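Remarks on the structure that follows.
For this depiction, one protein chain was excluded, whereas all remaining protein chains were kept in their positions.
A, B and C label the chains in the order they appear, each numbered from 1.
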């Protein structure tokens, strides 16, 4: 899943089944060590200095275990979950919030066995979340330093085997990609429209494009491109969420609702 | 999956994990046969009568194949995707829309290796979608006939191995369930509050509850129950979506926005 | 107007300001004649054929009276109210809904003694509503036939003395208008930005501009123009309304919410 990737190909070539991978993954996937507000994401076998002492994490650590620092402070071991990525990943920009990750996954049906083409990687929360749902993801990030951070984040998320972070501009690499080799195309860049034009070539029959754009102008370009290449069911939705308040006085929407994040455009290659 | 990618193509051709999984899965998982507006979800090895003739689907059918009816009408073979479940499943009530499926998955991080406890099953779109993201799901449906339909739907969705549809009332079965054995609890019933009371017992440390309620009164009960048993980060959101319109005159929200579906309450066992 | 209130009743009877005004106005202002779903807006002294016979309305008709057709069918007399304009006016396009009329009035404070410059008139609901709140309104309508309909509508609304419907294009008439002679400028045309440029000249110190635009592109132009001429407190809001449902099952937002009407941009000449 890396871009040179002999060793990777070999690793994949072992032909581990999904269940096997999960079992193996449980050994390799970092776990959360938690005490009150303190949370550390640590690889099995790794160690971490904290203000409460050093944590050494055994190779066979299991969620539910308790581990003490060398100063005797007890931390509980917890499995990493998707929403934790949002807080644990090193940020190179505002990461996609769990709600929007969910909308992309729900509207495109990203799941096991899917091959996803993603750009731009950014912090990598979306790519990692799709990998956690079983997809193999190729993701492009223009900024080499951001790409390095994203690769570290994929390790943190335990999905470095499933996410291939490539440094570069997807719009310049499209011709080199195998036609009809992706089930889903997820775009979160200002020039998404230039990629959407190639969606019919890149996607399998029935595959989905999901484009996330903060601004209406770029959203409009995306919709125009999707129509131009005759994708189907092109639709754009703005999602507004209201936090609800329940107290002794009664129930009502919050006076401080959740703000705009972006427009989500979905289209299908049928 | 790489951009140069002879080796990758070879790798895909001779059995990388991803391809293998897909191939194995494809043997069991039904495929969509599509011609214009006609769509049939059929098991490999099965057959289906249509108004354009009988379709016989070979055991080794692959997405991208073309299959003709005995009258010579060509259908294309497409992989089933999550949003297709919404249209293909037999309904015993209004199924959860892809957006809400996504919000549940995004906010709880349902992914590979998760054990999910779900009620009420209903049409089963949420249970099947979580299974497609890699979870093992136990789901309760009170109505025996609805449960039978849901079991058939799980087969249609190719997830009958991962979803255990149980006929019964979860509130009466809680004591029989193993403590701390679930990562996520998803509730879509009027008496969800009665289950939420048991969430700290049922969930692993760090696990999530997601409750979907159309009405504010039952939502309020759920929030009260979650606070009573000291779940953390209890929050309820109403999701409003606006379909956007782009035409020659300009860009604007649709005059016919997407309606209310339900309040989603999320809480965490920490 | 008092709670004991003989003197009040007397006062009303012998001419308090309020009662006098109403009485005078009632001589001229059409009244609604209502029977079930049938509603007719008729001038005092006028007559109207209906499927239940001819209604003759006396000059001294008062709200609360009952009037029979020549066939003996009784209609009740009701005062015209603002929201009735929406239904009673002859339409030359989609009239502004009561909610948006209210937002314009609320955000600009249109009230007694105000001089308002308005374009384009359209059906005239906004102009008539502002006149009913006490403003003197000059309104421009490009289409001569629409302007004629609007003039008839002003008579129907009893505000033809307060609303001057001019046939023409406001952008061509600006130089002929007296500087600083308007308290409020209300714009509902595609080229509103071209008028906004002149707002500082047209408005008194502290006066308001309100622009109603269905599309984001023209809204953007309006905002740019307002900033260019240094109006203050420039802000644009989209209004979303949810109809609430209350029934035996509980309370929730409607599954069929109120759609988008337009963006409302407000700015102040300070």
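Here is the rule we use: a residue touches a chain if its C-beta (ideal position, glycine included) is under 8 Å from a C-beta of that chain, and two chains touch if they have at least 3 such contacts.
Owing to the predicted nature of the structure, the values given are computational and were not obtained by experimental measurement.
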Hidden-chain contact residue, picked from the options C:32, C:170 or C:209: C:32
Subunit A residues touching the omitted chain (full complex): 214-218, 238, 240, 242, 249-257, 259-263
Contacts of subunit C with the absent chain, listed as residue ranges: 1-5, 7-9, 11, 14-18, 20-22, 24-25, 32, 34, 63-64, 76, 78-79, 81-85, 98-113, 129, 132-134, 180, 183, 204-206, 208, 216, 219-220, 223-224, 235-244, 246, 251, 253, 258, 263, 270
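Here is the rule we go by: only the chains that are shown with their structure count from here on.
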Copies subunit B and subunit C - rotation angle from C-alpha fit, nearest 5 degrees: 180
Leading chain pair when contacts are tallied as C-beta pairs: A-B
Averaged-CA centre spacing for the pair subunit C and subunit B, given as whole angstrom: 50
Distance between the centres, which are taken as Cα means, of subunit B and subunit A, whole angstrom: 19
Junction residues of subunit B, two or more chains touched: 216, 238, 240, 242, 251, 253, 263
